[in-house]
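Only one protein chain is missing; all other protein chains are in place.
For reference, chains read A, B and C in written order, and residue numbers begin at 1 within each chain.
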Amino acid sequence: MGSCEPATSDAPVGVALVGAGYWGRNVARNLLDSAATELLWVCDVDEAAAGRLVGRRSEVRTTSELDKMLADDEVEAVAIVTPPGTHVDVGLAALRAGKHVLMEKPLATRTADGERLVATADELGRVLMCDHTFCYTPHVRRIRELMHAGELGDLQYIDSTRVNLGLVQSEIDVLWDLAPHDLSIMDFILPPGVVPVQVSAHGADPIKVGQWCLAHLTMPLSNGALAHVHVNWLSPTKIRQMVIAGSSRMVVWNDLLPGRRLTIFDSGIDVTPVEGDERTRRMVGYRLGDSVTPAIPESEALSAVVSEFAAAIRTGRPPLTDGHAGLRLLRTLEAASMSRRADGALVRLELDDAA
Amino acid sequence: MGSCEPATSDAPVGVALVGAGYWGRNVARNLLDSAATELLWVCDVDEAAAGRLVGRRSEVRTTSELDKMLADDEVEAVAIVTPPGTHVDVGLAALRAGKHVLMEKPLATRTADGERLVATADELGRVLMCDHTFCYTPHVRRIRELMHAGELGDLQYIDSTRVNLGLVQSEIDVLWDLAPHDLSIMDFILPPGVVPVQVSAHGADPIKVGQWCLAHLTMPLSNGALAHVHVNWLSPTKIRQMVIAGSSRMVVWNDLLPGRRLTIFDSGIDVTPVEGDERTRRMVGYRLGDSVTPAIPESEALSAVVSEFAAAIRTGRPPLTDGHAGLRLLRTLEAASMSRRADGALVRLELDDAA
Amino acid sequence: MGSCEPATSDAPVGVALVGAGYWGRNVARNLLDSAATELLWVCDVDEAAAGRLVGRRSEVRTTSELDKMLADDEVEAVAIVTPPGTHVDVGLAALRAGKHVLMEKPLATRTADGERLVATADELGRVLMCDHTFCYTPHVRRIRELMHAGELGDLQYIDSTRVNLGLVQSEIDVLWDLAPHDLSIMDFILPPGVVPVQVSAHGADPIKVGQWCLAHLTMPLSNGALAHVHVNWLSPTKIRQMVIAGSSRMVVWNDLLPGRRLTIFDSGIDVTPVEGDERTRRMVGYRLGDSVTPAIPESEALSAVVSEFAAAIRTGRPPLTDGHAGLRLLRTLEAASMSRRADGALVRLELDDAA
Partner (left out) sequence: MGSCEPATSDAPVGVALVGAGYWGRNVARNLLDSAATELLWVCDVDEAAAGRLVGRRSEVRTTSELDKMLADDEVEAVAIVTPPGTHVDVGLAALRAGKHVLMEKPLATRTADGERLVATADELGRVLMCDHTFCYTPHVRRIRELMHAGELGDLQYIDSTRVNLGLVQSEIDVLWDLAPHDLSIMDFILPPGVVPVQVSAHGADPIKVGQWCLAHLTMPLSNGALAHVHVNWLSPTKIRQMVIAGSSRMVVWNDLLPGRRLTIFDSGIDVTPVEGDERTRRMVGYRLGDSVTPAIPESEALSAVVSEFAAAIRTGRPPLTDGHAGLRLLRTLEAASMSRRADGALVRLELDDAA
């Protein structure tokens, strides 16, 4: 198939978009604006929606027939922004047609489906990238750099809050709807060797819709630190905040403060072992230092997602957030669902792929 | 004993303070400023500390001997602001000397000790009041009024955050140190008939001091709502916030915003049952209404605590936060400690006194 | 000329855009998205810039030749987003070619030029609308409604702050660059019968670029109130705030708080005349009432600008911000410049057109 031959590295990647909803609109705009991609098709079961997305006076083609679009050899890659339940079928069809795939998170609704996608992409030598968008913001990248460079010291805890008056979903609960953001960010920033080892999930459905509308995830990490995630569809105030506390420095990322989203506190608790004493006696003291808000130019994460996708396709290297990252997310979500059925009991996490 | 006779109702109550630490200083100031009380003694094992508290040019007496102060018939009541481990002994001594007691929270360090205090006060006909200070702020009173008047609709969730870079304690963990505030407030504001039924506690000690330094409490309530408390000694930023969400209105209490601590949101999720349909199908929609910050004059809670204590003594009625409220708090803290030992399993709460 | 005939009222207005800079890009997007307009051309002296604006796969035509575009009979209207110094020439050319004109603010760089534009539009029966964008935000509209309905009582003062680290301009000073926003908003919201009567301008050029980089305008109003505007290119923090204080209520509009930009304070100073006393003796007291943040859905102002422009063209009625509003703005800016030359002396304003 012509579309399987590596194109010359400087030609834009021909891309088709599947899914003309809210997020699809953003993906389309970035595919159009990037010099590395060329948007050729918008496909949606509701072709009128696809038409509204491309707008008047556009030459981008629209269709409601996936196969018709997949048959186009100019299409090298497909961006899939459809409901999670459809990811596995659309994704497999695209991969089998020889296309590279950028998949909206979560990769699938069951780990088994995610594994089929990863295996198929591996087998056919296609790029399978997960759109873990926040990992492409300059702020999350900065947090990862600080963490990996040891600037924060030993990780002590992570606390993530993602609450607002949100769209109550009928198909999935608030964990599957919102926590993929927090969990994919944590997966991205954790220092080498530190992994979540268990997860406990508590939640409630006070408005009786048959789904958790608010939930708390608690995750002990392998180094003794604790991660906590609060997701909530029923909050009158919007909060998007993650605290990453280390023994040397602490970072607060408030995503609702444009221009000053990240603050690094040179504050903490100093613990000094008392010599000649039994293990638990330590001198404990405060350290209240300066705080710094680094100048980080704002940029659209989705633009970096599109660049990364195109670069992975052109160079053949795996993208920063590949299918395996998507699988780790799926496994964590499934473990959280198990904990829900076990009244919040801690469920062991086994994130790595079986050899 | 003369001190047991009811005094005439308009004479100030003669009070002795036990404990000259940080909070004792605040209690002393309010006992001095109130027309309903007269501060007669400050007692501390370190008499120099008591001396520094009363300051120069004061006629308030100081001592390090509890018995000497208790022998003074002018002393009708004792305010106890000593470390929790000493509450039961100091409290019993005061009650047995015929004094009324205002006890700093928690009432004791074990439920059994709290029960002895309550029983002794009942038996001797003395007032035993718990200093659940926040219940005497105008803001918490307003929340209680809104809740009891049904202004918030059905309670959906409560989310309380009390974090900052705090004094790491060697004797007690962060739950026993900070959560008494959140739990006593919840006990005070919950609408009639709604009680917490279980508690799960997760936490961590990332700095290896032998105590939890951060913890999350999750408490299902009897009406299907969920309460959550996050307390943390290691947070670079200070947060004092409680969200109380109901089906009609939601309240956010941010105690770090003087003059505008309370905001009432006329927003929420509207759920409309779909007629003729099975139980789980409902129309769900947003309601984004105005938010109101009521004008609530600031006032010092401790001043209202002192007034309530004096009024309970003079009128013989139980104080708003009596020994039984203190017992409910103790039982919740003990259940949380049990959950900690059970790796976060939900522990059943039995808050009411056995007949 | 065919383009002068009234089109049927439901056909979209064919529009050409002149100026492919930052703001032109926003105007273009709204012309494309609106059902009431059809973007036909983008014209810029730098045709490559026009090309980048329309993007790939677009059918919108581009040109660097104004006349070529004006010769197109399908073009009924022209949106002009060029540097202010060019407004008069481009505007007159468009009007004389029979086109309606939407002009970026300020209307011109001299009152005399503005008057020529207004007179030409009147003479030729064309719509001349000024893009006073902020007047089309739902928040400014709400302020105007409150003011006109008497909800705020008697106006006491207006205080507007528009400061940030801004692009220092070489052609115009900070007054002409930023104050048009504040002044056009004031012109729009002032209650009937209240007008600014004088203006004093103070400023400085501490970085020696030959232009004021920060300035303060003080404007006594006809009812005894005072308006003040602070504009500044050198501020490390960005502020976009206007306070409108009346005798009954006060409004704070903070444009950097999405979702809660407007707050209405039911607070103020109550002045009660003391009976039988000389004129100046009054009882003065505080009133600290609730504050309300009304739920105002966010919407893009420029979309309403485009709708208003199209509606004015199709119905023949004057737009909400017509050429006369543009002239009042120009006259105020010119008076401020006079005050600058007179070391801040108050300069009388004569805003109304001479008969």
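One rule holds for everything that comes next: contacts are C-beta pairs under 8 Å (C-beta built on N, C-alpha and C of every residue); 3 or more make two chains touch, one makes a residue touch a chain.
Predicted model only: the values in this text are computed from it and were never measured.
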item	value
Which displayed chains the unshown chain touches	A, B, C
Touch criterion as defined above, residue of C:G85, C:G150, C:G224 or C:P258 at the omitted chain	C:G224
Residue among C:N26, C:T86, C:S267 or C:S307 touching the omitted chain	C:S267
For subunit C, residues in touch with the removed chain	154-157, 159, 165, 167-168, 170, 200, 202-210, 213-214, 216, 218, 220, 223-226, 228, 230, 232-237, 243, 245, 247, 250, 252, 265, 267-269, 271, 280, 282, 284, 286, 288, 291, 343-346
Positions on subunit B where the hidden chain makes contact	32-33, 38-39, 55-60, 238, 259
Subunit A residues that touch the omitted chain in the full complex	260, 266-267, 288-295, 297
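Going forward, only the chains that are shown with their structure count from here on.
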item	value
Between subunit C and subunit B, distance of the C-alpha-averaged centres to the nearest whole Å	54
Multi-chain contact sites of subunit B, meaning residues that touch two or more partners	267, 288, 291
